[in-house]
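The full complex has more chains than appear here; those shown keep their coordinates.
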Amino acid sequence: MADPWLTTLITPTPEEGFALAVKISRMGVKTTQPDVDVLHKLRPDYAENADSLTAASQVVAINFQTVAAANNYWR
Amino acid sequence: MADPWLTTLITPTPEEGFALAVKISRMGVKTTQPDVDVLHKLRPDYAENADSLTAASQVVAINFQTVAAANNYWR
């Protein structure tokens, strides 16, 4: 994590804000499990499980709240 | 994801805002599992499971908070 990955919460559009929320959610996972090989092995466990996908979508939703507020909802 | 799918959080009515929250929730799933065939196969797993439906409704509720705030609650 030498390179900065989160220099701002401001994005030009809601869609880029959503993409940032996805990135932050993934970083939340990587912080707990930094081993990319392990993460790769786990992928089928959740990417083919309906409840796991819903849970992933929920984390994105929470981070999207933060990014949207930061951008004053792109009003 | 070439076409933009989220250009604004502003909607004319709360009901359209709710529909947008549903769309954002689904996009949270598609970002993790972009293979539409897999998603189709998983559908019975959650659409006929009470707890999975509640979990899906929760993600929509979180995204609806964001959309509602963006629209100043359509006051």
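Labels for the chains are A and B, by order of writing; each one numbers its residues from 1.
The rule is short, and it goes like this: a residue touches a chain if its C-beta (ideal position, glycine included) is under 8 Å from a C-beta of that chain, and two chains touch if they have at least 3 such contacts.
Here the structure is a predicted model, which means the values were calculated and not measured.
Here 2 of the identical protein chains are placed; the entire complex in the file holds 6 of them.
Following the convention adopted for this analysis, only the chains that are shown with their structure count from here on.
Once the centre of each chain is set as its mean CA position, chain A and chain B turn out to be 16 Å apart. Listed in rising order, the residues of chain A touching chain B in the complex are 13-15, 18, 22, 46-51, 53-58, 60-62, 64-65, 68-69, 73-75.
Note for the complex: chain B touches chain A at residues 4-10, 24-29, 31-33, 38, 42-43, 45-46, 49, 51-52, 55-56, 58-59, 62-63, 65-66, 69-70.
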